[in-house]
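Here's a structure for you.
Heads up, one of the protein chains got dropped from this complex, but the rest are sitting where they should.
For reference, chains read A, B and C in written order, and residue numbers begin at 1 within each chain.
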Amino acid sequence: MISFDVERIREDFPTLNEKVNGRTLVYLDNAATTHKPKYVLDAIKDYYERFNANPNRGAHYLGVSATELYEGARERVRQFINARSTREIIFTRNATEALNLIAYSYGLKYIDEGDEIVVLISEHHSNIVPWQKIVQTKKAKLKYIYLNEDFRLDMEEVSIKITDKTKIVSLAQMSNVLGTIYPVKKIAEYAHSKGAIVIVDGAQSVPHMKVDVLDLDADFLVFSGHKMLGPMGIGVLYGKEEFLEKMPPFLMGGDMIEYVEEQSTTFAELPRKFEAGTPNVEGAVGLKAAIDYIEKIGFENIQRQEEELTAYALERLKEMPYVKIYGPLDMEDRGAVISFSLEGCHPHDVATIVDTYGVALRAGHHCAQPLMKYLKAPATSRVSFYFYNTKEEVDIFIDSLSKVRKWLGYGS
Amino acid sequence: MISFDVERIREDFPTLNEKVNGRTLVYLDNAATTHKPKYVLDAIKDYYERFNANPNRGAHYLGVSATELYEGARERVRQFINARSTREIIFTRNATEALNLIAYSYGLKYIDEGDEIVVLISEHHSNIVPWQKIVQTKKAKLKYIYLNEDFRLDMEEVSIKITDKTKIVSLAQMSNVLGTIYPVKKIAEYAHSKGAIVIVDGAQSVPHMKVDVLDLDADFLVFSGHKMLGPMGIGVLYGKEEFLEKMPPFLMGGDMIEYVEEQSTTFAELPRKFEAGTPNVEGAVGLKAAIDYIEKIGFENIQRQEEELTAYALERLKEMPYVKIYGPLDMEDRGAVISFSLEGCHPHDVATIVDTYGVALRAGHHCAQPLMKYLKAPATSRVSFYFYNTKEEVDIFIDSLSKVRKWLGYGS
Amino acid sequence: MDLNQLYTELILEHSQSGHNKKHLEDANCIERGHNPSCGDDITLELVCTDDGKIKDASFTGVGCAISQASTSIMIDLIKGKTKEEAEKLADIFLSMIKKEITDDEELEVLEDAIVFKNISNMPARVKCAVLSWHTLKESIKKKDSR
Partner (left out) sequence: MDLNQLYTELILEHSQSGHNKKHLEDANCIERGHNPSCGDDITLELVCTDDGKIKDASFTGVGCAISQASTSIMIDLIKGKTKEEAEKLADIFLSMIKKEITDDEELEVLEDAIVFKNISNMPARVKCAVLSWHTLKESIKKKDSR
């Protein structure tokens, strides 16, 4: 672990020095996507300039190099999440595709009439809509675990919703709206005791904290590269080998086959069985570089910085009487995402106004409409931090926010 | 159209100046993937450094910029293939995913027991294996159009295989093994007269010649960015609006929804209905830059250069008595791909030996095992050119090839 | 674009006063319009007479200041007009946003609605401004085909 100097770190991120509307960018939309350090951009460039090839099938120098880089990235991901074997690491396009893969392959095969799939009410659409399709096709049932007043989760509600009929429990480790970090390990233990498998959506957790699949005893874990300094177009599906082995392939085509006859096909070994077509070597190389960078910074530093910023932002927001926060108000089990609304102001107007001050935040339903309905909020504003954000940026954000109501014609 | 100076063009491609085994790289594996010009790499870098954001959902400056770049790339693709509307342009991961999308969405909905799907025997696995799944699931039939002695296609065979029972005809416009360019327009006309729809796999054609979906009257067209100077991880599905409109979504999650309730969902308008999760803006931006570059060179120049190289290579190969060529021997309706074998030499050994001379070619089944079986060749060697290759490179390739048999212990 | 040009007094007045935001007892032409991505959701209520006039109009629903103001300003404009006139105005408004019509004289018929002219410079907000006008067109189209 190196000592943490945020100003020096910010020099690694060209975008953070961009001007927006004449002001320096204050980027607080990291839950949507993060910026990329030079180290990652250089790795991509270097790959294309020196090693580019279609891997797996090449006996020539570049083909071998590309294969080694691609498989090296897989091994890096394995270490990063502490999987047992690279056979358990599938590269996908993003977390969404990974969840669809599980739904189409595992879901269509193992869910039967009357079975139940359980998710949290705070799930991202990517962890809801695929399951709706499965339960509709299979005459199964999709059940929601609701939250407490404090936007946290009650084990009693968990034990009511997860029953002997439950076959799949699928939940985000951290909510991209509320910032709540859920007790996945405890839930997994309970779900396993009922005979259900557990899918962890790590899109918001993997970039921000050490996620250990063995420790969590997750049966599946999915996440996206672009939310953790990596390029767009690459994501990861981790699955326990015993499940992946017996699941049918999802996408079909080159690379995932063993023998193709005119009328039938046998499939390749894991992990290639689930990777059809030319792999995204660039994406894998970029994701590996991102993991290198993250581990160089160190999760301890990352978490300390994010906690400081989140605690400070919560404190400042709580001082504003017309602000309502959707999410835990203290720092226990919460990440660096804060959703809020301003009385009388539509989040869309809030976003437009703070944008003119250079502040990038997100407004809308955050791909979590069932949660919005549950919260009775048609939309919220959201800020989300990463380790490269600063206290000064929180100040600029709060300053710009304090001007919103005046712009919209309110006295204060 | 600018004047064509291959040496100047090669300066745009850093990889082409790489050393391999102490020799300058001679890259003849362009059908697998192409290298990227600086112009494309700069576009990617510029995107990440100045405009990176999660598009579609952002009211802030970067979010708007990323959306404009992403949609601008879509419009560029629309022009490039002459589609009627951007609603018909879906970004996918690669050609393989695009074919799977059609199979899962159109195929599962519209193929019934007894229906027939027709492909060519020379198809890539990506255009075979997804259909095997559909016909197995639906008790339908997968039929193959076989080829003539000269590796071309006979309209009589076409009219025997495509019948009133045929619902889908799916074929590559150009074979990635034989180099044959098939008369897609004529086949489409015939298929339409029988009430079938036509899917064109443009993975090998779109990078090398003007493909006009209206002129071909293709119902669907798929291709991959990485085979046409673009980055990995981006592909395109074109589909006629009337078909895309009535097809159910494939991947589900963020961005492709309209309203999500706990138990049901309504879906977004085209093209977003088919684009789930965070889009690959980098990939779209890179693909747009690749199209810009290709059109700056001009297809007329590209085809002239490729024809010259292919004709020359065919001539030189024909002079070698122990070489057998799999594919048309003249230049009529053929692209810049040549598969061949050396008597008594396994293609894998050929690849290893020429690699030590810096020559990158491909050996194996080229993801076309049914064709290999049909040709009674367990594997072949393959060279494939792009406009940045030179006559001198063909000479180096032929030189290295002429040494293969000696290395393997044959007299000459 | 300057915030001063976006959140003008006129727009704020309309978005907050709510003088057009209500139900109409005798509405005979009700149309819902929505932008799923930002959550704007309005319902336009019209009272159309047999001779093709829009006798009264109102709206309900939620949305940002821009969509609420645009709806309210539109209602003020179309009240008392014929359906053809209203449709024509909607077309002019949409052309203004697309920058197909830029001549201020031509736009004069839009009266207060001309205040949205510069919204085309804010791609993220265009949808908010045009929602009610699209809804109006949709409503007239359906009414006519009934």
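Criterion: a contact is a pair of C-beta atoms (placed from the backbone, for glycine too) under 8 Å apart; a residue touches a chain by one contact, two chains touch by 3 or more.
No experiment lies behind these values; they were computed from the predicted model shown.
Novice: Counting the whole assembly, list the visible chains that the omitted chain makes contact with.
Specialist: Visible chains that the missing one touches: A, B.
Novice: Just to verify: which one of A:Thr15, A:Thr34, A:Asn56 or A:Asn100 makes contact with the chain not shown?
Specialist: A:Asn56
Novice: Of the listed residues B:Glu88, B:Glu306, B:Asp349 or B:Glu393, which contacts the missing chain in the full complex?
Specialist: Looking across B:Glu88, B:Glu306, B:Asp349 or B:Glu393, the contact with the absent chain belongs to B:Asp349.
Novice: Which listed residue, A:Glu258, A:Glu300, A:Glu319 or A:Glu392, touches the chain dropped from view?
Specialist: Final answer for the missing-chain contact: A:Glu258.
Novice: State which residues belonging to subunit A touch the missing partner chain.
Specialist: 56-60, 63-64, 67-68, 257-259, 268
Novice: Which residue numbers on subunit B touch the omitted chain?
Specialist: Touching the chain left out of view, subunit B contributes residues 345-349, 351-353, 356, 363-365, 372, 378-379, 407-409.
Keep this in mind: only the chains that are shown with their structure count from here on.
Novice: Any chance you could check whether B-C or A-C wins on number of contacting C-beta pairs?
Specialist: A-C
Novice: With chain centres defined as C-alpha means, what is the inter-centre distance between subunit B and subunit C in Å?
Specialist: Inter-chain centre distance comes to 47 Å.
Novice: Centroid of subunit A to centroid of subunit C, CA atoms only: how many Å?
Specialist: Each chain's C-alpha centroid was found; their separation is 39 Å.
Novice: Enumerate the residues of subunit C that touch no fewer than two other chains.
Specialist: Only 37-38, 124-125 qualify.
Novice: Would you please write down the residue numbers of subunit B that are in contact with two or more other chains?
Specialist: Residues 57-60, 63, 257, 259.
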